[in-house]
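With one protein chain removed, the remaining protein chains of the complex are shown where they sit.
Naming follows writing order (A and B), and every chain is counted from residue 1.
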Amino acid sequence: MHYTFQWGVAFSYLPELLAGAWVTFHLTFIGFWTGLVIAVFLAVGQVYGGPWLRRSISTYVVFFTNTPSLVTAFFIFYGLPEVGILWSPYVCVLVNLILNAAAFLTDAIRGGVASVRKTEMEAAETLGFSMLQKIRYVIVPHVAKVLYAPISNLYIVFILGSALAAIFGVEELTGTAFNIAARTFRSIEIYSITAGIYVIMTVIASTILALVGRWAFRVKARIF
Amino acid sequence: MSKEGGLVAETQLELRGITASYEHGGLVLNDVSLTVGKGEIISIIGPSGSGKSTLLRVLVGLLKPSQGTVLLDGDTIDYDRRSHLKRVRDRLAIVFQQFNLFQNMTALANVTVTPTKIRGEAKAAVRERAIALLRRVGLGDKLNAYPDELSGGQQQRVALARALALQPEILLLDEVTSALDPEMVNEVLDAIRGLAHEGITLIIVSHEMAFVREVSDRVVMMADGAVVEIGPPAQIFDAPQTQRCRDFVGKILKH
Partner (left out) sequence: MGTHGLSQFEIFFTWQNALLWLRATGITLSMAALGCGLGFILASLLVYLRTWPSLLLLPVRLLVVAYVEIFRRIPFLVLIFLVLFGTRAMGLRMELFWVACISVTVMATAFIAEIVRAGYESVHRTQWESAAVMNFGRLRTVLLVVLPQAWTVIVPPAFSYFVMFIKETSLASQVGVYELMQTGKYFNNIGVSPALSFGTTLAIYFALSYPLTRLGWRIERRLKHRFRRPGGDDGLPTTRVLAGV
């Protein structure tokens, strides 16, 4: 082994890393929720819209779910300046994350909406529910329950996926780790601590989501 | 213990004071004692939840008794020891209420898998034996059918053939007709009837009272995890000695 571990030095950079974790947090928080809202509209459009709308949304979803997030990020980051749009790296990465998140979420939501059983809708019909009432009392509760777990899972995946922001210079957790490692050469220690912080972050997120799920939606979710 | 008709048979299986509990407390078996002679046909009856099926599960090692002893041919079985457990499972075979055939194997494969793959017997001989057994239970034309292509009654007959292929000394039948539609019950009972004269020891848990009365040498009535009464069918059904048994028989005979 040609490497001497210096964990003490590495841990002294913890505050800086945690600052990066905070950036990861708001980057993913804004990105995911924005993506979710967009996805709800897109999913509704895909199930209830006209043929042209449905095809456009499908194309968008198929495109972003079959291409790596990194490549679309490069496209946005290097391509947009060529047409005169100059965004900060943070915004570029955020937009990329939103576009990708919305695509995956639309897919998930559409599956959930489609899974509302015909019998439930028919029962609502016979009880004289209007479309709005059907949405509120049949579709939404069912969909919320069915989708809660997959969407929570996507959120975790999203947090881990945000690491690519580092490649574009954004000072989120991984980006900060890159910087520190480059300065101090304590690569293994820094990246290990970084990995540890991701694990802790996602465990906290999973736990909160699972608890909220249990109380608000009565969904039983596993944390481990 | 002796069979009716005066033939004295050696004790093959003996249970002494078997007590077992559920995972969350509560007794499921309470000081159960019983002896079974070689070649005897013993039926266990009683209300639901009386521990009848659980008793069979204890015998075959799926549930560990908290107290009590099981003796097979006079030897104590220590269910904690792998070698003892293996020995018991070599000599006892069980047919479950829910058939429990291996879903990924054909009827024939279900019957041949244990003798060939586990016991290492010769494939050709086992195959012949298996085909003969399946024919005997009336499924000679369903050798290559998968369980999900068979009716409940057919699956149960395959399960019976599977158990018989193991050439067990004692065959345990755990409510084998309870999960079947009425029209299929008889085909399975017929198959079991055929065994009655072959000298194999049978322990049958069943709700089919007419059948129990017809084939059994002795009947054990259980309730709340304990043995209430043991005796020949004539006694249990026509002249029960205990009130509990009288109540139970009274209720079922009302039909």
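Please note the rule applied: a contact is a pair of C-beta atoms (placed from the backbone, for glycine too) under 8 Å apart; a residue touches a chain by one contact, two chains touch by 3 or more.
The model shown is predicted, which means the values in this text are computed figures rather than measured ones.
S.K.: Any idea which of B:53, B:177 or B:201 touches the chain not displayed?
M.R.: B:53
S.K.: Taking the full complex into account, find the residue in B:11, B:114 or B:235 that is in contact with the omitted chain.
M.R.: B:114
S.K.: Which of A:91, A:121, A:156 or A:212 touches the chain that is not shown?
M.R.: A:156
S.K.: Which parts of subunit B face the unshown chain closely enough to count as touching?
M.R.: The list for subunit B reads 20-23, 28, 53-54, 57, 60-64, 79, 82, 85-86, 89-90, 93-94, 96-104, 113-114, 117-118, 146-148, 166, 174, 179.
S.K.: Determine and list the subunit A residues touching the chain excluded from the picture.
M.R.: Output for subunit A: 1-3, 62-63, 65-72, 74-75, 78-79, 82, 156, 160-164, 166-167, 174, 177, 181, 187-188, 191-192, 194-195, 198-199, 202-203, 224.
Simple rule for what comes next: only the chains that are shown with their structure count from here on.
S.K.: Rounded to a whole Å, what is the gap between the Cα centroids of subunit A and subunit B?
M.R.: Taking the mean C-alpha position of each chain, the two centres sit 56 Å apart.
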